[in-house]
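Every protein chain of the complex appears in place save one, which is left out.
On to chain A.
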Amino acid sequence: MSRLTVPKTYKLYIGGKFPRSESGRTYEVRAADGGFLANAAKASRKDARDAVVAARAALSGWSGATAYNRGQVLYRIAELLEGRRAQFIDEIVHVEGVSPAEAAAQVDAAIDRWVWYAGWADKYQQVTGNANPVSGPYFNLSVAEPTGVVAVIAPQQNSLIGLVGVVAPALVAGNTVVVVASEAAPLSAISLAEVLATSDVPGGVVNILTGSPAEMAPWLAGHADVNAIDLTGATELDWVDLEIAAAETLKRVLRPAGGVDAAAPALERITWLTETKTVWHTKALI
């Protein structure tokens, strides 16, 4: 005798909560074979703006946390993801139409990616900063700090590792994130939001929007309270116009990239979302 399943409602993730789109819109997520999988929330530009407000509100706490603490929080995500490995494999098999082995490889890579970036949290400043031997009686130090609120267009393929590959490095330095998930394959993004919500990541540090990147990206690129925009997943969008819009407030822009692993793990992914601060302090003449 068969049991009637209980399907999940996929919603947005903003400020640590799971709202529907304020617009009331949804869109159908279909399996690779065309079958209906779920109705996902179709976020509006107002949802995107709400997400930026949440990210800005969370910035002070997250960037002010100790590096050791941020590293532990990121590692905790990997722990919880590991525990829900089967669910993510199942979703990826259905949405992306890949084999269970391929889906498992993607989930494992995503878990390991969190671990790799978690380890950077209390080290990247040691690698990128330095003391400067200025000609005078000054203590002079350059250190990296988070750029601020980062908007991200996630890769459209490899929906889980693509998303983790762009979000995790932004979090390492203490940035907060508004990310637009893969349009066609948003399920693992929202399931990841459930992982984030039940781990130790403060609400608002990561905000996940599902829907049309083409519709939301211009609003994020032009938003005056967004400090940087990562266009890694914007290969199919009119990204030159997005870069032009970003110039209005001199946002830092990461141009689109293709490839199987568009957001390959790299220290540069952390450092491009940092600002170098140099502090001069006088020394007494004794």
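Brief remarks on what is shown
Here, contacts are C-beta pairs under 8 Å (C-beta built on N, C-alpha and C of every residue); 3 or more make two chains touch, one makes a residue touch a chain; residues count from 1.
The rule is short, and it goes like this: contacts and distances are computed from a predicted model.
Of "Glutamate synthase", "Tricarboxylate transport protein TctB", "Aldehyde dehydrogenase (Acceptor)" or "Energy-coupling factor transporter ATP-binding protein EcfA2", only "Aldehyde dehydrogenase (Acceptor)" is the UniProt protein name of the chain excluded from the display.
From the options A:S23, A:S142 or A:S212, the residue with contact to the unseen chain in the full assembly is A:S142. When the full complex is taken into account, the listed residue touching the unshown chain is A:L250, out of A:L4, A:L250 or A:I286.
Summarising the interface, chain A meets the missing chain with residues 105-106, 108-109, 112-113, 116, 127-128, 130, 132-138, 140, 142, 144, 147, 158, 161, 227, 232, 239-240, 243-244, 246-250, 252-272, 274-282.
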